[in-house]
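Remarks on the structure that follows.
A single protein chain has been removed from this complex, and every other one stays in its place.
Right after this comes chain A.
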Amino acid sequence: MDGGTLQASILQFFDYQVIIDNWQLYLSGVFVTLQLTALSLILGFVLAVPMSIMLTSRKPWVWMPVWLYVYCFRGTPLLIQLFLLYYGAGQFAFIREGFLWPFLREAWFCAIIAMGLNTAAYQAEIFRGAIATTPRGEIEAARAFGMSPFRLYSRIILPSSFRRALPAYVNEVIFSLQSTSLASLVTLIDITGAARIVNSRYYTPYEAFLSAAVLYLVITFVIIWLAGGLERRWNVHLARPTS
């Protein structure tokens, strides 16, 4: 078999028709994936900022509860956390009859909560590291101006930390994107869920999952591209001088 026929036979193996017939399924999957990623990141961010400040405290009663939270959520797989929330909560009658059930009933809600709580732990660690390495001079200068602790954080420490945390944070965004694929295990039809349906209906695992992989790659590329722009804008003072 020469190169040409081999290439032709591989192309022949890829059944485009299956993907073309199901493009709407994949498109709605992309929408669910983006929604899960964005909402869980926002929830994580809102929780992570106060937690990261608490983590840098010297008082044990302030940092220890947060440390324990971070330890638990980083120390167990996200899939276990998701199953605990989704299947675990449904096991108890008092939860099923409780006021939270209309929310916990929805797989979508469970996925966002589990992923949000999980990424909050990672984000808190990223911000804690950035806060801890804030240059002493910036803080001393702010104190010399007579800034209150609140103003010190909102004007100096947090903006400065966010800038320096950006590269690590982008990593966390990408990790969050990939971990949304677990949502297909609690019946959501995200990109992975769409691929599983196509695979099981047409018995074409190669086409189904390769298409999903390409979609994740494209989304990741957009995230990296956006982050690059943001980094150039925010961290212009940290860039190496170019001659």
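The definition used in the following text is that a contact is a pair of C-beta atoms (placed from the backbone, for glycine too) under 8 Å apart; a residue touches a chain by one contact, two chains touch by 3 or more; residues count from 1.
Criterion: contacts and distances are computed from a predicted model.
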Query raised in the report: Considering the UniProt annotation of the chain absent from this complex, which name among "Predicted arabinose efflux permease, MFS family", "Acyl-CoA dehydrogenase family protein", "PPM-type phosphatase domain-containing protein" or "Amino acid ABC transporter substrate-binding protein, PAAT family" applies?
Result: "Amino acid ABC transporter substrate-binding protein, PAAT family"
Query - Chain not shown: contacting residue from A:57, A:76, A:187 or A:235 - result: A:187
**Report entry** From A:98, A:205 or A:228, residue that would touch the chain that is not displayed
**Finding:** A:205
Query - Omitted-chain contact residue, chosen from A:43, A:62, A:107 or A:170 - result: A:107
Requested in this report: With the missing chain put back, which residues of chain A would touch it? List them for me.
Outcome: 1, 3, 6, 9-10, 13, 87, 90-91, 96, 101, 105, 107, 185, 187, 189, 196-197, 199-201, 203, 205
